[in-house]
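All protein chains but one are shown in place.
Let's look at subunit A:
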Amino acid sequence: MPSSSATTLLHGAGIGRGLAIGPVVRMPAPLPEPEATPSTLTPAAELDRASAALQATAADIRARGERAGGTAHDVLEAQAFMAEDPTLADDVEARVQGGLTAERAVFEAFASFRDLLVSMGGYMAERATDLNDVSQRVVANLRGVPAPGIPDPDFAFVLVASDLAPADTALLDLDKVLALVTSEGGPTSHTAILARDKAIVAVVGAAGALELTDGQTVIVDASTGSITASPSDDEVTRAEQTLAERKARPVAPTGAGRLADGTTVPLLANLGSADAAADAVAKGAEGVGLFRTEFLFLDSTSAPSVEAQQEQYTKLLAAFPGKKVVVRALDAGADKPLSFLNDSDEENPALGLRGLRALRANEQILRDQLTALANAAAVTEADLWVMAPMVSTVEETRYFTALGRELGLNTLGVMVEVPSAALLADRILADADFASIGTNDLTQYTLAADRLLGSVAAFQDPWHPAVLRLVGEVGRAGQTLGKPVGVCGEAAADPLLAVVLTGLGVTSLSMSPAALADVRAELALYTLEQAQEFAALALAANSAFEARAAVLEATTAPSERSV
């Protein structure tokens, strides 16, 4: 165990530029699966234990729900009903009668319902994580150990975990969380996305973070990706001063995104529904760089009508009169399958019939969507751009742009997420009006590392020089042909990486609205020439870590050539 007096330094990927000081609270580790050994008690005794634990857990969850209020109350109330569920109780009873311990019977009963929900897909599959949580709580009660789950101390804390699942963060009291530190996960992990969205200080993928102990003081600096554990008094004083200075500083600059030399870099918002438009405008978005249309389709068993889609698109476009709004055609598959598009089981869905490939196989769905978009554009003032997801060939580009033009759309582009599209960007952009780089998928495909797989999360880093070289290919093609090249992945929300991207020829950046202020502030610090120098440094590095370190070093020691 580290002694509380020795100062240690950990490194990971910082999310945003924030700084926080506070005591560590560790996320309890999940309980091991109960052994399937036969019970030494009578079935009746095991049944009593199981019933008591289920009831006590339901009561505990309900009490927490009443304390939490709001959305969390509904979530917890639903969980309490699961613990009290009569069908589940019958299932537990049958398993106990078969000679299992109460722990194992509860575990198996919940697991069988979880599998059932997962197999139903969609909304029900999302509730499966709730069942897991309830199951863990009941088993913890039976064992007499603390329930795993989100800690809820009555002081502000730095949460340390291996990684956080959506079910964990849904119940997290964000007002008490000073910072998030995870030992696993990369800049596109759920934790990172949440942190960016809610503007929480976070460092993810910090090896050794799990050796931090409860109550230990840490300084978390997202701008350098560092965690100082058990800092000296001097270090604490310095961090507190920095915090006070930042608080005193006027809020981030507003207005159009631009570099120090005046080069404009429009800052746009990634949106998932028309309802979020007002918030994006309030946070200074100059338009929309990625409007995801999946929400219109996700809960449906069939594609929505042209009219229903048109209504939503009109609502969105009306919020951005005179501004650019880039809408992505339905991107189904891999992490978000739709029953009416992706019906066959694929061994490798990320490499399967997804994105434009799936739309092409169901062309009527694509035609309806493009028609609805063209109709919405006709009755609003926004500058509508439409792009196809996961394009991998020149031929696909031509197919999409031709179809879009046939249906009355003016500006048609492609997402560059597949290395083949980046490598042939000069030919793709000869046809498409613009390109938008999806760095999350581009990183996944370049490094052959599944975005959704925790064990390879370390590969999922858009700072990787191989990814940046591909971005550079697209940037160069865009500049040669005079076509805009945007980035709409998580990379654009990393302030320093955003500068590097502009140095690679990217002309606009799109991100979750919460990240706009930090990126705007960072861009304003450097000239285009400096951004290009940073880009060259990052490209010359051997790894994502080295690339980030080289650029960070250059920012603290400004080059002589710059003014």
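Just a few scattered comments:
The definition used in the following text is that contacts are C-beta pairs under 8 Å (C-beta built on N, C-alpha and C of every residue); 3 or more make two chains touch, one makes a residue touch a chain; residues count from 1.
Just so it is clear, contacts and distances are computed from a predicted model.
Missing from the rendering is one chain, named in UniProt as "Phosphocarrier protein HPr" (options: "Peptide/nickel transport system permease protein", "Anti-sigma regulatory factor", "Phosphocarrier protein HPr" or "GTP-binding protein"). Across the entire complex, the residue among A:I15, A:L31, A:M82 or A:L164 in touch with the chain not shown is A:M82. Here one chain is not drawn; of A:A45, A:L116, A:A244 or A:A540, the residue touching it is A:L116. By the touch rule set out above, subunit A reaches the unshown chain at residues 78, 81-82, 85-88, 90, 113, 116-117, 120, 123-124, 127, 299.
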